[in-house]
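Below is one structure, written out as structure tokens, with a few remarks after it.
A protein chain is absent from this complex, but the other protein chains hold their places.
Right after this comes chain A.
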Amino acid sequence: EALVLNDPDFQHEDLNFLSRSQRYEQAIRKSSLMVMKLREYGIADPDEIYWFKSFVHRGRPEPLDLHLGMFLPTLLTQATPEQQDRFFMPAWNLEIIGTYAQTEMGHGTHLRGLETTATYDPSTQEFILNSPTVTSIKWWPGGLGKTSNHAIVLAQLYTQGQCKGLHAFIVPIRQLGTHEPLPGITVGDIGPKFGYDEMDNGYLKMDNFRIPRENMLMKYAQVEPDGTYVKPVSDKLTYGTMVFIRSLIVGDSARSLSRACTIAIRYSAVRHQSELKPGEPEPQILDYQTQQYKLFPLLATAYAFHFVGAYIKDTYHRISGDISTGDLSELPELHALTAGLKAFTSWTANAGIEECRMACGGHGYSRCSGIPDIYVTFTPSCTYEGENTVMMLQTARFLMKSYTQVTSGQQVTGMVSYLNDLSRQRIQPQHVAARTVTMRINDPTSLVEAYKSRAARLVESAAKNLQAELNHRKSKEDAWNRTSVDLVRASEAHCHYVIVKLFTAKLAEVSDAAVRAVLTDLCLLYALFGISRNTGDFLQAGVLTGAQITQVNQHVKELLAVIRPNAVALVDSFDFHDVHLGSVLGRYDGNVYENMFEWAKKSPLNKTQVHESFHKHLKPMQAKL
């Protein structure tokens, strides 16, 4: 951190005052410098690179993200040794800057729908790449618009007159040297977005563009010189990368929400407003129950997601070890779980960031609060790397499969093992979960049980509705679609249970008593607040009674008061540097108002005392009227 902070090369004007072209230019400048300095300092450890990078770009995306994060790794995992020789070192040395071109204008999460074609021509031993329709134009890849000179393009492979499905090809798109687009290539920037101003997300249209046969990534599937297609051994391996990236998003949800909470909570301690008691000075707004009710559950959520992110990362690394020894048994569950958790955490964090912004009143809306920037940078994670609803339905598919296994007498393991209880319940006539009525409101373990019962009941109810639809209608697909709202609810309940469970399990690992005490409060708040927000599920499942819900609501409010004295310390623990936070409202020193004034003076509208619009428009009007 200090390396970056003290380096004058990385200083620049506040990005809020720059246009998009200027922000792109600054990002490119810093990325170029960053790569050189990383090598100069000899930083090679992935975690260290990550920290360095997030400090240089202050948590924002940058044009080389796809080169470093997708292009190079894909070469490593999918290229043959011969291809690595040809491409890897030039790419490492940035003679080749690459991106990863998957999504098309008309096609996103559903990969099989992609339309770009790569047709093999055995006479010249080349692939001919085409974008046959407007909807097939590659659209969105980061760094594609202006920065990259190569792209890994996903296209439908045609050889010997047959479609062999999606494959990856290394396609040069700009002339080395002049950086001009190559003949047959149309490439550009897709225009302004909600955020991601520094990223040149691009489009790519290919018109009979030829590349040598050796440019298809052929570590797994291959096309031989005569056009014979050789199938890959296993396709489950590609799951691994998806799991990895989705686990990163879970961590990102935690971090983005933590940043927003830091800003909102610090500011709420500085801001005074109205009066609680007549005649007394205006209190800190953090003393209002309604303000605590907005922010503290989010703070608890940020901590919860932090632990969940760490869990998935660890599990992934553990399972990766198994995979390399050929054991794929745990992969389906992890895949299903990360899909759901990616959706659950990004939806929650997305809404939470907005709540933090609104909790800052009008000033939250100013760019100087830093929260608008966190929001626009984070919000696309609800749609990229798998649209959230589709993710939830993937998890649901796994839950339904597990449920079917249980009903057919098999045992399931892992996070879904609670479904095993359902079959035991079935012997008794009454409703699934109409048993746990002794809930101890102060005991996280007891709350985990409540969440478990709720998940079980929603999974079962979705499964039964699905079965009922199947009995009524003919096709499996229609039945699935007509149950999908229930299925999403079941997945959400499952994910919610997993999070409460992981948070609770984490408490036992904390050795410092004071830290454990405060984390226990947060864990309780997280779990109880979740119940109070979803009372219907718990009431309908018969897990809790109306009287217990009243107790839960009461206890949530008591916890707010308990957490209040530790609130600022809890966000300080996230340890965000002011520069990284990029917020006037969330400054560590709390000197908000002076610095807002200083910041505003730098606004481009203030460059001159009298704006040119006065002479151009206002004055003539006043003269005329």
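Methods note: a contact is a pair of C-beta atoms (placed from the backbone, for glycine too) under 8 Å apart; a residue touches a chain by one contact, two chains touch by 3 or more; residues count from 1.
Here, contacts and distances are computed from a predicted model.
Leaving aside the chains you can see, what is the UniProt protein name of the one that's missing? Options: "ER membrane protein complex subunit 2", "RNA polymerase II subunit 5-mediating protein homolog", "ACOX2 oxidase" or "Eukaryotic translation initiation factor 3 subunit F".
Spelling it out: the chain absent from the display is recorded in UniProt as "ACOX2 oxidase".
Out of A:R482, A:R516 or A:H580, which touches the unshown chain?
The one listed residue touching the chain not shown is A:R482.
Hey, which of A:M36, A:L76 or A:C163 is the one touching the hidden chain?
In the complete complex, the chain left out is touched by residue A:M36.
Return the single residue from A:H107, A:K342 or A:H555 that touches the missing chain.
A:H107
In the whole complex, not just what's shown, which of A:N6, A:S274 or A:S511 touches the removed chain?
In the full complex, the listed residue that touches the missing chain is A:S274.
Give the residue, chosen from A:P212, A:G321 or A:P604, that touches the chain omitted from the document.
Going through A:P212, A:G321 or A:P604 one by one, A:P604 is the residue touching the chain not shown.
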